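Below is one structure, written out as structure tokens; comments come after it.
A single protein chain has been omitted from the complex, and every remaining protein chain is retained in its original position.
Lettered A, B and C in written order, each chain numbered from 1.
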Amino acid sequence: MGILEVKGVNKNFGGLKALQDVNLSVQEGTVHAIIGPNGAGKSTLLNVLVGKLRPDTGSVMFDGKSVLGRKPHEINQMGISRVFQTPEIFTDLSVLENVLIPCFARRDGAFRMHAFESVAHEGTINEEAEQILADVNMADKRNLHAGSLSRGDKRRLEMAMCLVQQPKLLLLDEPTAGMARADTNNTIDLLKEIKETRPITMAIIEHDMHVVFSLAERITVLAQGTPLVEDTPENIKGHPKVREAYLGEAQV
Amino acid sequence: MDAIILQILNGLDKGSAYALIALGLTLIFGTLGVVNFAHGALFMIGAFCAVTVQRLMQLSHTEIDESRTDFLGNPLQVEVPYLESWFGPELGQALISWSVPLAILLAIPVMMLVGWIMERGLIQHFYKRPHADQILVTFGLAIVLQEIIRQFYGANPIPTPAPDALRGSVDFGVWLGFGPGVIFYPVWRFVYFLFSLLIIGGVFAFLQFTTFGMVVRAGMADRETVGLLGIDIDKRFTLMFGIAAAVAGLAGVMYTPILSPNYHMGMDFLVLSFVVVVVGGMGSLPGAVLSGFLLGIVQSFASMNEVKAILPGIDQIIIYLVAIIILLTRPRGLLGRRGVMEE
Amino acid sequence: MTTRNFTRRGVMKSTAVTAGGLALPTIFTGSSAAAFTNEPTGSTVTLGFNVPQTGAYAEEGLDELRAQQLAVEHLNGEGDGGMLNTFSSKVLDGTGIMGKRVEFVTGDTQTKSDVARATAQSMIQKDGAVMINGGSSSGVAIAVQGLCQEAGVIFMAGLTHSNDTTGKDKKRNGFRHFFNGYMSGAALGPVLEQAYGNERRAYHLTADYTWGWTQEESMIAATEALGWETVETVLTPVGAGDFSSYIAPVMNSGADVLILNHYGGDMVNSLTQAVQFGLRDRQVNGNNFEIIVPLYSELMAAGAGEAIKGVYGSMNWNWQLQDEGTAAFTRSFGEKYGFPPSGSAHTCYVQTLLYADAVTRAGSFNPCAVVEALEGFEFDGMGNGPTLYRAEDHQCFKDVLVMKGAENPTTPFDNLEIVEVTPVEQVMYEPDHPMFAGGDLGECNPGE
Partner (left out) sequence: MLGIGKRDTTILLVVAFMALAAPIILNPFPANSAMAQFNAGYPDLMQRFVIFGIFAIGFNILFGLTGYLSFGHAAFLGAGSYAAVWMFKLLSFNVIPAVLLSIVVAALFSVLIGFISLRRSGIYFSILTLAFAQMSYNLAYSVLTPLTNGETGLQVYTSDPQYLRGEGDPIVTHLFGLEMRAKETLELGPWAFDFSVGYYFCAILMLISFYISIRIFRSPFGLMLRAVKSNNHRLSYTGLNSRPYALTAFIISGAYAGLAGGLLAAMDPLAGAERMQWTASGEVVLMTILGGAGTLIGPVLGAGFIKYCENIFSKINENVLHSWFAALPDGLETGLVWVASKFVGEGWHLTLGLMFMLVVIFLPGGLVEGGQRIGRALRRRRGQDEPGRSAAKEPAE
């Protein structure tokens, strides 16, 4: 029984079958990649997982509870954090404030009216935030305006914001899309480091095979809204069906 | 039945004005992403183009009438318009009475120019600024414009009648098979309605069938992409601003026989026009037109005695009530697109 | 902490004269309090002219301001003296008020009660005004009247036509020179009877606020007394702009008279549009369809242009009156500004003189003394013939004018013509008339 169990999910947009009978199981503590050509339904699947879309049929269980019908913030509170294709951070706030917010979210839940306490006086929370910034090597940038960061730093910051919540599952939506090779490698190193230092489950949706094969322990190949195969990276590489559907075009 | 037809006519007429103002506002929103609080002032300037033409046509020389005296007991100075002395009193008066339609000729270049100056001189510096700044600066501009108009024309409403030939009303009911005298409707209001259809049709045709229009429409959908194609979208948008100003101005010119223009009429229309635009859906031209007519008609019906007897005061709030209901049931108004002005 | 109330201005002026610097710093000189609010102790006295200078009534307000300035000139002995020469009371001699030169401050009411009170406050608190005059709407007049009562200064209401100003909202410190809704109805009644007969059916469009309602009530009472039937009364939103949806139903309602209880921009638009709808070209019940505008003003008549031709209404005063006082005022106003004064200008001019006169007769600026001098005061020579300031409700009683839109005006200033000067007896009513019931003048308040 995995931490995330997707069973028989179907989703249609008008006549278009975006997802057909998707079954997926992500095991706790693993890095699970979901790959597939454009239009395979990766993004739709991700949006179902985070509560943005509701499937027509099927079930999505996380940690033994259904996520269906829950709002994104409720799903996050269940322990699923998400990294976006383009980093979603609070650009108007400072770097430190960016990580403070998830700290509060973890401690206080979806809404709590702490209107009279001072942020500066929240000792433990500040320590946590400083710690995570140190972990991602951004401590020296704590007072910078988040909007002024480089793209790579924005990605790091977003990662820090997710990690500080200590999620049970981290969803990454093409974390290296549009990045230069160097940045991509940095991100891979960062993710590797995270994997080594934290007991975390990750699900990565990715285009870049280099990233996938550097990180993933399990891979699911999605094509035309349906999972084609699920296996270890080594087996996937040699799988004829996968080559046919997808890898044929890519250089592996 | 006759009462209902009358109110539909009234609603279409009100709706024409709303639709025209909202159309211009949406053009500016949609193409430039600017919240233009000075749009009401453009409407007002249009109306004062009509006043200006009227004044020009009435340029007079004085003749002294010794037989009568003025309020101070001096011999009466009679102002005789040049047009009257050139063409004789009757033809002269008839010509003068055509000031309002003639003002269209003045309003088009004037409004285009005003729009061009506004966009190049002010608005273009605010494309990247927050909406709040746009609101503040255009609101300030609206005040300045209306105060300038006031310096020249005073604060009192100025009568600007329709041409003699188009004054009065016609027995519209007879055409529909009612008895004579049941449905009378002012000729000028028909003219206004047809005029607004013409303008609306013109704008849509322009956007639909010209290359220029296609680029602008593409720009409304995605400005950056069009920019990437190497098209100088900014220049086209400037012209678009001029066109939007002209639409507002023409709406103002032709409305003057219905509503005697005064310097703050723009502010009176401002709130309403925003409600119309938002109900129609931000950035949607058909939405703006639809919502203009819809709100006009709804308002007319709410003004009926039968309705007011059940719900006193409903005519005071109906527009806002409808706006609330529509926005709560249709998140982006009638025909709005996702993500436009939702941030 | 003490709760003494005293005025700054009086004290300030006296010390300014004596001290002339930091020589005698008097700290908290509360004990030398004046006898009443803003007692003028120097060589000048300040009046506050609080009129709309922006918004729909701006022209009306500016015309009031012109007249007020003229009045100040005349009081100070400048110009030709205007109505001072015709006023039946002769105590004013062109040396200011009781020898003090008259100064004035102005403010913009924006025709909003809140703003009007704020500007009046500033005149009282900052500028030391002893009298506030002006305004162009009843809501504002009532609001400012209440303020002046509390502050202890005299209020001479400008253009206010609602019955309430000297009815349920009357105040001891406030006086009205303008006529009111009831008087409009009473004056119009006989003229309408003569012009349109006894068997008419009237349809009212009424601005949906207090003035509109009292006007409608007065007109219904006056016309029903003639035997007219009231077909329908419809309330219209203030500032509606387009009245078509209210005018259209009039056509087939069986009514043959439309009474527009509107003022200002609403009146301009509703009248223009009603004429556009061809109402006046219609025949109903064998009668020509007629429109009546109970309250006229020159400026708004000008705004309506040709639509007013032949339309009856009433006015407080018009420059075309033939009496001496009117002639004198029109002459000095016309020579200064180049056009004849409006009715509201006349009101404010006369009030400024009357206030000065009352102070002089009372021998004091104390509001209570002024109130006493004005209550029951009868005079002549200020236009409209013999006039009474009634003690019971501070309403002014004088002849009322019934006007008609001129068919062939020769200048922009005679677009209205006087049809009849209704004698004061006919518009007189008891102070406890039901339309005016419920108010209480209270005690005069001199402030402290």
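Rule of thumb we're sticking to: a contact is a pair of C-beta atoms (placed from the backbone, for glycine too) under 8 Å apart; a residue touches a chain by one contact, two chains touch by 3 or more.
Just so it is clear, the model here is predicted, and its values are computed rather than measured.
Asker: Touch partners of the unshown chain, restricted to the chains that are shown, please.
Answerer: A, B, C
Asker: Which listed residue, C:L47, C:M83, C:I132 or C:L147, touches the chain dropped from view?
Answerer: Answer from the full complex: C:L147 touches the omitted chain.
Asker: From the list B:F241, B:F274 or B:F301, pick the residue that touches the absent chain.
Answerer: B:F274
Asker: Quick one: say which of B:V100, B:L141, B:I183 or B:A302 touches the chain that got left out.
Answerer: B:L141
Asker: Mind listing the subunit B residues that contact the chain we can't see here?
Answerer: Residues 35, 122, 125, 129, 131-133, 135-137, 139-144, 146-148, 151, 267, 271, 274-275, 278-279, 282, 312-313, 316-317, 319-321, 323-324, 327-328, 331-333, 341-343 of subunit B touch the chain that is not shown.
Asker: Against the chain that's been left off, what residues of subunit C make contact? List them.
Answerer: Contacting residues on subunit C, toward the hidden partner: 1-6, 8, 11-13, 15-16, 19-30, 53-54, 58, 62, 65, 69, 104-108, 112-115, 117-119, 121-122, 125-126, 137-139, 142-143, 146-147, 150, 164, 169, 208-211, 235, 237-238, 438, 440, 442.
Asker: Please identify, in ascending order, the residues of subunit A that touch the omitted chain?
Answerer: Touching the missing chain: residues 50, 71-74, 76-77, 81-82, 84, 88-94, 97, 100-102, 104-106, 108-122, 143-145, 148, 161, 165.
Throughout what follows, only the chains that are shown with their structure count from here on.
Asker: Taking every chain's C-alpha mean, which one sits closest to the mean of all protein C-alpha atoms?
Answerer: Smallest centre-to-centre distance to the global C-alpha mean: chain B.
Asker: Suppose chain centres are the mean of their C-alpha atoms. Which chain sits farthest from subunit B?
Answerer: A
Asker: Centre to centre, by mean C-alpha position, how many angstrom separate subunit A and subunit C?
Answerer: Those two chain centres are 74 Å apart.
Asker: From the C-alpha centre of subunit B to that of subunit C, how far is it in Å?
Answerer: Computed from C-alpha means, the inter-chain centre distance equals 35 Å.
Asker: Which subunit C residues qualify as touching subunit B in the complex?
Answerer: 54-59, 62, 208, 232, 234-237, 239, 241-242, 244-246, 248-249, 251-252, 265, 268-269, 272-273, 276-278, 281-282, 299-300, 302-307, 319-320, 330-331, 334-335, 339-340, 410-411, 413-414
Asker: Touching residues of subunit B toward subunit C in the complex: what are they?
Answerer: Per the stated touch rule, the residues are 2-3, 6-7, 9-11, 13-14, 17, 65, 68, 70-73, 76, 78, 150, 154-162, 167-169, 181-182, 184-186, 188-189, 257-260, 262, 264-265, 268, 299-301, 303-305, 308, 312-313, 315-316.
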